[in-house]
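Can you read through this structure? Questions will come right after.
Every protein chain except one is present and positioned as in the full complex.
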Amino acid sequence: MGGMAGGAHEHRLRVRYAETDQMGIAHHAAYVIYLEEARTRMLADRGLPYGELEERGFGLVLRRVELRYLSPARFDEELVIRTQVERVGGASIALAYEIRSATSEAPLVTARTELVCVRIRDGGRAPAALPDDFRALLSALSERT
Amino acid sequence: MGGMAGGAHEHRLRVRYAETDQMGIAHHAAYVIYLEEARTRMLADRGLPYGELEERGFGLVLRRVELRYLSPARFDEELVIRTQVERVGGASIALAYEIRSATSEAPLVTARTELVCVRIRDGGRAPAALPDDFRALLSALSERT
Amino acid sequence: MGGMAGGAHEHRLRVRYAETDQMGIAHHAAYVIYLEEARTRMLADRGLPYGELEERGFGLVLRRVELRYLSPARFDEELVIRTQVERVGGASIALAYEIRSATSEAPLVTARTELVCVRIRDGGRAPAALPDDFRALLSALSERT
Partner (left out) sequence: MGGMAGGAHEHRLRVRYAETDQMGIAHHAAYVIYLEEARTRMLADRGLPYGELEERGFGLVLRRVELRYLSPARFDEELVIRTQVERVGGASIALAYEIRSATSEAPLVTARTELVCVRIRDGGRAPAALPDDFRALLSALSERT
């Protein structure tokens, strides 16, 4: 379901029926969850599952998301989500995404997210530097693209 | 948005656009969340917000849910969810629900849920007796209906 | 992601982060959508995609769903959903499901759904007999199990 293509990570999924709306297309909020699934798989495929990050007491929280909707997706359509590490800061990362149908090159949705690293402690979440191994991995991904 | 009618609690909400599907009706999974919102409001309206229960280290987890779909709901339709305490056990409760349109008496969906009380500790959840005040309140609601 | 095992169909998926709740487990409503994804894939894997059914003017609507929650699933856990055709009527079908972790045989959730065939026409949905090819396929699946 996942792979790397020229530095970018690719993840595939299908639009669920529950994700369609009465206009007969995938509801726009579904894509926000597709982005999350894509970056989850990117991290796992690179050997640093997000779940492990949380077990070590860190989290990545969304600071900003932007999506541009170019063309709709349909029920059961297979989508390819291409995730690219754009920028790795001391405590944040920026990712860019392109979502297309598996049967076409034209993007349906393009998106960007900015995530901030936090330290989870006593129920609170304080900004924190990215753990070294995590930053190294993301930086390597970033350079390749 | 909430109230008591003959022992049962009533909660009102509207079907969100994101909750419709390409058949042009509220997707069946949305009702499971409507039930949860209805019982959340019932507890809060009776003076025992569920959030406080969790702060005290307890939780209510779903053991069983059953829904019967009689007639569909539409986008933006106002629904009335009537929640009734059916049975209060030592560590569990059973609730019955009836969902109808605000403009009609005919039920659209009927449902039942069984919830079990758990003690949340060290990331685990062990079955636990319902806290006394909680059981007393639920029993009182049950007798009235 | 799918396959047949002894008559039952198996589908695999992973718990999304958005599907977890503050108890740290997959929220109970997510499973209702997992069941739908599993039966969608079962139909597609057997050569009768649900989308085609709708294009032919038919739909399958949920009349009843029941879930029993035995044990929770976690973020990113791979789940196996085993779908079995229990009964094929003239205008309805009953399916049984078992959801387990990919790394264990113990079921986390068991479920049953009853679906009714409808004819979609002029925005309405009238009960209708299952199309012949569809019933034949489902009956064959039912007998094998």
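Residue numbering begins at 1 within each chain, and the chains themselves are lettered A, B and C in the order written.
Simple rule for what comes next: contacts are C-beta pairs under 8 Å (C-beta built on N, C-alpha and C of every residue); 3 or more make two chains touch, one makes a residue touch a chain.
Since this is a predicted model, take the numbers as computed values, not measurements.
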item: Omitted chain - touching chains that are shown; value: A, B, C
item: Residue in contact with the excluded chain [from B:Gly7, B:Gly51, B:Gly90 or B:Pro127]; value: B:Gly51
item: Residue of A:Ala29, A:Leu48, A:Ala96 or A:Ala128 touching the missing chain in the full complex; value: A:Ala29
item: Residues of subunit C (touch criterion as defined above) contacting the omitted chain; value: 17-18, 20-25, 27, 29, 75
item: Subunit A, residues in touch with the chain not shown (by the definition above); value: 22-24, 28-29, 32-33, 36, 54, 59, 61-69, 72, 120, 123, 125
item: Contact footprint on subunit B, counting only the chain that is left out; value: 1, 16-18, 33, 36-37, 40, 44, 49-51, 74-76
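Here is the rule we go by: only the chains that are shown with their structure count from here on.
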item: Chain occupying the middle, per Cα centroid; value: C
item: Length of the line joining the C-alpha centres of subunit B and subunit C, rounded to whole Å; value: 24
item: Inter-chain centre distance, subunit A versus subunit C - centres from mean C-alpha coordinates, in Å; value: 27
item: Cα-centroid distance, subunit A relative to subunit B, in whole angstrom; value: 34
item: Per-residue multi-chain contacts in subunit C, two or more chains; value: 33, 36
